[in-house]
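Some notes on the structure that comes next.
With one protein chain removed, the remaining protein chains of the complex are shown where they sit.
As written, the chain order gives the labels A, B and C, with residue 1 at the start of each chain.
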Amino acid sequence: MNKFMAKIVVLIFALVLLSPFVVNAVRGVMGSSATAIDLVLPESGECVKDKEYMRANHMDILKEARVKTVRDGVRIKDYSLKNCQTCHTNRDEFCDRCHNYVGVKPECFECHHFPTSKERKERCEGN
Amino acid sequence: MAKEKIEVPKLTGKIEIPRIKPGAALVCEHHKAKEQMLTELGYPSALVENWQEKAIAKMRELLNKYKSLKLYLDVCVRCGACTDKCQFFLGTADPKNTPVGRQELLRKIYRRYFTPAGKLLGGLAGAEDFTEEMLKEWYAYFHQCSQCRRCSLACPYGIDTAEISMAAREIMHSIGLGTKYTDEIILKVFNVGNNLGMQPKAIKSSLDFCVDEMKEAYEEKGITNIDVKIPMDVEGADILLVVPSADFFASPHIESLLGYAKVFHQAGISWTLSSYASEAGNFGMFTGSYDGMKKVASRIGQAVRDLKVKRLVIGECGHAYRIAYNFWNTLTGPFDTLDPKYPVPQHICEFTYDMIKRGAIRLDKSANDEFVVTYHDSCNVARATRMGDMPGGQFEIPRAIIKACCNKFVDMPQETIRENTFCCGGGAGLLTDEMLEIRIKGAMPRMQALKQVVDSHGVNFYVLICAICKAQFTKIFPMYGFPMDMVGGVHQLVSRAIIL
Amino acid sequence: MERRDFLKLGGIVAAAGAVAPASSLLYASKVESKNGNKYGMVIDLTKCDGCGECVSACRTANNVATFPDEKINNHLLRIAHVKSKFPNSQEQAIPLMCMHCDNPPCVHVCPVKASFVRKDGIVLIDKHRCIGCRYCMVACPYKARSFVFKHHEGSSNPEVPKTMHGVVEKCEFCVSRVDHGQLPVCVETCKKGVMSFGNLNDKDSQVSRLITSGRVHRVREDLHLGAKVYYLGL
Partner (left out) sequence: MLSTCYTFSAYFAIVIFVLGILCKVWKYAITPNPLKISLTPAPTNAAGVILRVILDASLFNSLFKSNKFIWLGGCALHLALLIVVASHIRFFVSPVPELIMLLQTFLQSIGIFIGAIFLAPIGYLFIRRVWVDRIRFVSIFADYFILILLFCIGLSGITMKYFIRPDLVAVKTFIMGLISFSPEPMPTNPIFITHFTLILILLAYFPFSKLIHSVGIFFSPTRNQIDNSREKRHVNPWDR
């Protein structure tokens, strides 16, 4: 292989190895923190656990609640999906933003309903 | 060299992977090359003072010259896929005779002197100093590789132990350490022109004797009009035939030579041998020396030009065909004067096969009715060359010729033939008496496979197309309880079957 | 796969239990609240005229998968109209649903343990686990289960999850209503008092009294599945 060909081969390997950098450079996010995201959190009130814990482990709490509810019929209001929705009212800005950012696809809302603001209002009035 | 009686393995028809016996084959060593041989070849006459330094320097040179070496020292993952593939390991059970074990001998030194990890961490990174014990292991084990490439076939990265043992042999030569057998033979080629050191006159008389014998044999059968010639040094002949020099007189080699002569005679094509290029073999490959290999090969190019032939044909020889097929064009080519309509060079089997297909020669199968034939794919032909246009022609063409010459043909078990073939155990400079133990043990897998078809099909004739295989098997067969005259060349069958 | 099953598979990290974040302790004190109830239903066919109000109420309340193509249209509750072979006999309307067997074949065949019998006798499907193999549908002698063949909106009642495409659904005695102390939708809807729902273990409950009156039958009693839906006047 002559030097010219060798250079091309090295270049190809370099592109592959540096692809994370290359892709981000092409997308124009180099040197900025445009990659970070911010969440819209409810204005007031405390969550059932502290924020850090919920960030990392909310899926376990939901899953545990789900199993208890379905299998044993133990329905605890605090840890139910419905209860989350009373404070976290915006699915796009709360649930989906993070999930999309880290590439996770929760399947909750394939079946469960995320109430619209109108429905939420009605529900509150009903109570 | 073990002087006591060598124990020959029992034949069961099965090839079993032995439990390892470290160091079992270390005692089998080649006789070292004599001072004057090494000097004559341009190497230091004995182990030089600063041999370590010189060896490392030589290694550095080779690493920059051979991609194969550079790459194969890096990429081995020691997965172990090759460990049960080498006939010398299967025979001797010495783990340093596994392909990877053998390579590791060189790799340890490579790591120690050429890689950051080895320089920093030493033994932890699998590196070792180049000590005298290591050199002793190098000398023993790198000369117990027959460069058959069965391991390269098994390797996921195609690592070829042949390349590595060739490099090691060249490094050893550069510090004044060679084997008597190969160096002696290379010198004979340099000085006389062939491996056996036969002078042109001797070749001529041997050939004349042959022709007379053949004539007499036919006359005994009442055929008198036979006039098959074996021409030598005929300028302007169509074909230059280059054969291993053993074909000139040794048995059974010479039977094949008669076969070639009859094919040419019947095809009606003028041909010639050359007394200058009277050797197809090239032991330069066995010492790993590019220059040596080139010097030996250059005689062929010279003969082609001198004799003004149009085609170049190689006789039955394994490593010779590998070098002819793959290297001649590089080493002594380009062969501009030859007829481009034909492959350069061509194997005699390709030639004969072509003649059979065209109907230029006719064969009487019944002449070989007493034989049940099996075919041994010689390692260099099988894994380093090709015959015909299709990949794998090197397996099909000899078999097609055999089937055209006899009625009863069986193959040995699938995993021991074609590209999976086992080496005879005598290649790459092992064909010498002090290495008899290794040769016997290395032949074991092949003998087991043969035993299987001898028992199941009554095979009584074992044909092949390699001079080293022929010499090795005629020696080894009786030890394993097979008759010596079971061994023969493909053209021996042709010679018997051809209708003149 | 559920985390708990993974733990059962186990072997990987023995310490995992100790570090598992969402601890089961969260719920430990409240599991006991099940009070030995065993729910059942009695349907008085003599009162039923097959008006079908219960069926449509059920559809709406449970987001039952509804498709125009009757072949794949799902039912948790349906009304069968049968007529005996005797001359002059009247056509009878029979509401049919999951019989909530004590010994349900559908549960036995489920390869992923998605179908199960709750402690209070209600047979349920854990739809998070169901892989849609439909063995249970083959096993059920009452044809009580249906498979959701296509995506559907099913948003008639936002309080209750719908069943997603590829999962099996069936009557669950409106389990979430029952857990909140309400009656199943069909029972509540029927103004004629055809259906009664209650605790079979309570001798004084309406259902127990109706059953001990001795005139009740169950569908395919010969199968000995322990169905908990009884019929009066069958």
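Assume contacts are C-beta pairs under 8 Å (C-beta built on N, C-alpha and C of every residue); 3 or more make two chains touch, one makes a residue touch a chain.
Only a predicted model underlies this, so the values are computations on that prediction, with no experimental measurement involved.
The chain omitted from view is touched by exactly one of B:C28, B:L41, B:I56 or B:C155, namely B:C155. If you put the hidden chain back, the residue from B:K32, B:K54 or B:K70 that touches it is B:K70. When the omitted chain is restored, the residue from B:T39, B:T115, B:S206 or B:S270 that touches it is B:T115. The missing chain, though absent from the display, is touched by one residue of B:N368, B:T385 or B:Q492; that residue is B:T385. Counting the whole complex, the residues of chain B in touch with the unshown chain are 17, 19-20, 22, 63-68, 70-72, 74-85, 89, 95, 98, 100-101, 104, 115-117, 123-126, 149, 152-160, 163, 290, 294, 325-327, 329-330, 333-334, 343-345, 382-386, 389, 391-392, 394-395, 419. Residues touching the missing chain, restricted to chain A, are 1, 3, 5-6, 9-10, 13-14, 17-18, 20-21, 23-24, 29-33, 35-37, 52, 55-57, 59-60, 98, 100-105 (touch as defined at the top).
Please note the rule applied: only the chains that are shown with their structure count from here on.
With centres taken as mean Cα positions, chain C sits 80 Å from chain B.
The geometric centre of chain A is 34 Å away from that of chain C, both derived from CA atoms. Counting partners per residue, chain A has no residue that reaches two or more other chains.
Those residues of chain A whose C-beta lies close enough to touch chain C in the complex are 53, 56-57, 60-61, 63-64, 66-68, 70-76, 79, 107, 110-113, 115, 119. Against chain A, the residues of chain C that register as touching in their complex are 2-4, 20-22, 24, 26-27, 30-31, 33-34, 116, 118-120, 124, 126-128, 155, 158-159, 161-164, 175-176, 179-180.
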